[in-house]
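Only a single protein chain was left out; the remaining protein chains are all shown in position.
Chain nomenclature is as follows: A and B, assigned in order of appearance, with residue numbering initiated at 1 for each chain independently.
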Amino acid sequence: MKFDKKLLLLIGLVVILLLVPMMVTRPYFLHVIIMCLLWAYLASSWNIIGGFAGQLSLGHGIYTATGAYVTMMLFNTFGISPWLGLFVGGAAAVLISVLIGFPTFGLRGAYYALATVAISEGIVVIINSTHELGPFSVGGAEGLIVKMVGDSAAALQFSSKIPYYYLILFMLFLVIAVSYWIKTSKLGYCLIALKEDEDAAAAMGINVRNNKLIAAMISAFMTALGGVFYAVLIRYLEPNAIAGGSMSTQMVFLSIVGGSGTILGPVIGGILLSLISEVIRFYLGGQLMGLHLFIYGVIVLLVIMYQPRGIVALLGQIVQRFSGPKTVEGGVSGVKDSGA
Amino acid sequence: MKKRGTRFIGLLVTMVMLISLVAGCGGGGNSADKAKEIKIGTILPLSGSAAPLGKIGQQARDMAIEEINAAGGIKSIGGAQIKMIYADSKGDPATGVSEAERLITMEQVALLTGCYQSGVAMPSTEVAERYKVPYFVDVPSEDKITERGFKYVFRLAEKTSWRNRDQTKFITEMAKTYGTPVKTVGLIYENTAWGQGAVKAWEKYLPEAGLEIVMKEPYPTNSSDLTPVVLKAKQLKPDIIMMVSYVSDAALLTKTFAEHQVKPLAFIGTSGGFADPTYYDLAGNASEYYFDISTWEPDVNRPSSQDVNNKFKEKYGYAMNAEAVKAYVGMYIIADALERAASAEPEKIREALAATDINQGVTQMYAAQTKFDETGQMINAPIVICQYQKVDGKMERITVWPQEEARVGSHIVWPYPGAGK
Partner (left out) sequence: MSVVANGLSMGAIYGLIALGLTLIFGIMKIINFAQGALLMLSMMISYWLWKLTGLNPLILILIVGPIMFVVGYLCQRFLVRPVLDSEKNVREPVSVLLLTAALAIVLENLALMIFGADYVMAKTSFSEQTIALGAVTVSAARFYGLIIALVVAGVFWLFLQRTQTGRNIRATGQDRNAAALMGINVPNTFAIAFGLGTALLAVAAVALIPFYYVHPSVGQVFMTKAFIVVVLGGLGSVPGAILGGILIGLIESIGAQYMTATLTVVLVYAVFLMVLFVKPSGMFGSRYDW
């Protein structure tokens, strides 16, 4: 019976999500929803290495940039469809993640985080000063303009927002599925083990570096796809916006505020937080300078202080309190499994 | 585990429903008073590091719109009042896109203006082009903005490369007039789209005029120290040093050049930071005799210029700058187009804008003739060169070139006599 209920809810959710473009007719709102989903997607992609494996990468902007730039350079120069290009872009990101991963995974905690900051800042500078790369035009700081070809499914260019909505929705499902698979596979258990205690994990015979590398590669590939989506949606790549510090830290923020290391935490964090920031900007944007970002910062601050395990844990508690079995008392036990 | 999954999905369902409910209900039903009000959407950086520049653009627009509305609004549309709707781009391209999207589809503005940064203008004009809504670009100068074959984009500002073209012209003219041969040029520029664009143009125009580029030095915008760049220039000794900088780095460069007594024939800035009112506050006396390129100056010898600037000063407590003038004049050009279009339909406004040909009235403070070519680029956007000089012990920006627009009674100091001389 419980299974039926779950299935029913799942179907209901999917149907509602599929129907969103019918309910939301204003392109602006749809655009906002698309951006929220994109952030949820990126936060989830980061979560694979940052949450599951506990490697605090502060340089994931490298991968969005790699995916976006490689795919769009192929498209601009050779007319290769982004559908094909995204595999090349994704592969390039995977390659880079391995190159970065080999030396850095020996570093622990704060050192790893700082190394990723240094690498990504360096790469932003390099993109900013690179105008041409072989036959490709990179554009330097002026940015890369995606060639316009009008409505074309092959080039992923649509004048309507609806196809983008379905695309990002599918991508979000994909990343949730991948997260679920990792979490329930042997890889997931290895990652949890090495996250808890690297030395103990190694002593138990887990190949720490390989497991981290695999997680990093998957994370890089997924993040790169997010970059490709950004590129086809915005159609203009500005190095600081796509590769810079704000892109990198935003993913981390959303994921941790939502609840890193969980499957749905980053999704919820991504959607909720980007929605909040958009609403605040909408109502307060033109007023006192800095007010909306100030409020945003305070909200994040409060969440971290009072719910360090993320919004997802908070939601878990709320749900538990209202619908949980009477035998379980609310509070901390809410986040534990109540069995089923 | 399973049970929790169920609850999460339930929660998610509720969340999605709430979001779509809010989204579906918001907006709507504001088309009642359309005839009496014409909405103009404006995208500006109202937060972030460029916020002060966004603010002065907003004030200039507000002043123009107050005047236009007070004078009876758009008469051909029954005295319709213009309503400005401001949106904050944060200086971020993606936010600019999302705001353009919102202004067009939610607020249903008749046209868009903005948006200070070229980086925001590039993608947000594309949105307007897609929805076929005119986009009046007043300040961004990136060449490519009007070189993409767009039909709905009009630019009042000059192209970036035109400034570099006129700087070159100015140098050769000065070299001849004052008998100081100029052979070499050093370029120092901040490493963003703006600086890199300028360098491309310089690399085209300077060699054409027989000048050799001996130093090409990009630096990161948020530099903590520019002394190394200055010391390099001191060693290479170019005849002319040309710079593209924002205000903080412009001031740092100026002060550091003075500290190390670097003495070329001339320092020439490329607007931006060198034109910022706080530049002098930051750089102090070191800014004396620096040249800068501009499109408007408070002392420029053009009709209406003084009056409008005085009014602005009275209203907001400080003088206009070239960007504010473009924003201000732009509103009058838009009002003129609306008057001729006699409609708030974007298509009609586009046609009217394309047919613009103004050679009288307050727009004279910017250009004698306002006219757009087929790409939407303002033809003959004006360019002047000014110099920081002390007048009665007080530092002022004095328009010195071209002769006919120069401040009455002004003279050029060439070559650079050295800091504190």
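The rule is simple: contacts are C-beta pairs under 8 Å (C-beta built on N, C-alpha and C of every residue); 3 or more make two chains touch, one makes a residue touch a chain.
Keep in mind the model is a prediction, meaning the values are calculated, not measured.
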Residue, one of B:T113, B:N191 or B:S245, that touches the chain absent here: B:N191
Among A:L107, A:M148, A:I176 or A:A193, residue touching the chain not depicted: A:L107
Among B:E173, B:E259 or B:D373, residue touching the chain not depicted: B:E259
Among B:A157, B:A286 or B:V308, residue touching the chain not depicted: B:A286
Touching residues on subunit A - with respect to the absent chain: 54, 56, 103, 106-107, 109-111, 113-115, 117-119, 121-122, 125-126, 128-129, 196-197, 249, 252-253, 256-257, 260, 288-291, 293-294, 296-298, 300-301, 304-305, 308
Residues in subunit B touching the chain absent from view: 47, 49, 51-52, 191, 216-220, 222-229, 231-232, 235, 247-248, 251-252, 255-256, 258-261, 278, 281-282, 284-286
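The rule is short, and it goes like this: only the chains that are shown with their structure count from here on.
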Distance from the mean Cα position of subunit B to that of subunit A, given in whole angstrom: 35
Contact set on subunit B toward subunit A in their complex: 1-13, 15-17, 19-21, 23-24, 26-27, 46-47, 51, 55, 86-88, 90, 92-95, 97-98, 101-102, 104-106, 119, 122-123, 126, 130, 142, 144, 148, 191-193, 195-197, 218, 220
Touch list for subunit A against partner subunit B, complex: 2-3, 5-6, 9-10, 12-13, 16-17, 20, 23-33, 35, 125, 128-129, 131, 140-143, 145, 148, 159, 230, 234-236, 238, 241, 264, 268, 271-272, 275, 278, 281-282, 285-286, 289-290, 292-293, 315-316, 319-320, 323, 337-340
